[in-house]
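Sending over a structure as structure tokens; questions will come in a sec.
Removed from the display is one protein chain of the complex; every other protein chain stays in position.
Let's turn to chain A:
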């Protein structure tokens, strides 16, 4: 089911190009012909956007773990997972592993905090959600405009497991956030949301692959994005319903706005279905800001730029409103508002 070849930053031959169908819109080879030199050490610095929500922390600085790399959750817990990059022209890889024990409830607050320039970051996260456990993963990504980063999350859901994910990003030179999720046993429930706000010539690629291997699983996906200037937003969502995964209910939507003349959106939603007792749907729209709404707001005395920002905000906030944890929702809201 893997949509990605195994990328190894020390071997340029493993970098996918657009000739690989799953990387059609994110040509890593084009921007990275040779393996980067390994990054040196970095300081952890500021406490990160989710500091006030407390909990445990896993921290990587230029790929080097500051303490543990694995976490096993039981009961109700909060974990901050921080990928800190502060490098110039070098590359680093980080890998974390997270397990939620049966019945556990984990709030996983992940941040990608990038400084420096032109670095290459490769992050891997493995998440196991045991029987009746729940994991809420919220990811905030802020990187320099000339950085390259690839993040791959592999999520496995056991029977009755619940998984909630919201990725919010402002892009980079080439950025891929990939989530591979499998419904390994009956009655699991997944929500995979995404939000991108891209300016300048930034790029992001939100790719998800959801594999329904067992019966009665549900998947709900909402991704929204806005591109300005010459930015490029990519959404690829694949839902597979395997033979025998009856009773699957999977829904996916991607809505994007191009807020400039030369912005670009590429979308590829896929339904691959081998079971007949299913309900599957996807919707995909690309449009521009509603001129009549813009006019209406300006009529009320609000300047054009502000009116635009208001409409963009209203459009994007729908994704954030789906976050169930109130405190985390507030942090994400404020984080995004500051970047509109």
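Convention: contacts are C-beta pairs under 8 Å (C-beta built on N, C-alpha and C of every residue); 3 or more make two chains touch, one makes a residue touch a chain; residues count from 1.
Here is the rule we use: contacts and distances are computed from a predicted model.
Set against the options "FAD-binding oxidoreductase", "Fe-S cluster assembly protein SufB", "Outer membrane lipoprotein carrier protein LolA" or "Sugar ABC transporter permease", the UniProt name belonging to the omitted chain is "Fe-S cluster assembly protein SufB".
Considering A:8, A:21 or A:37, the position touching the chain not shown turns out to be A:21 (whole complex). Here one chain is not drawn; of A:215, A:273, A:294 or A:327, the residue touching it is A:273. Here the missing chain is touched by one residue of A:73, A:120, A:174 or A:286, and it is A:286. Although one chain is not drawn, its touching partners on chain A can still be listed: residues 21, 243, 256, 258-288.
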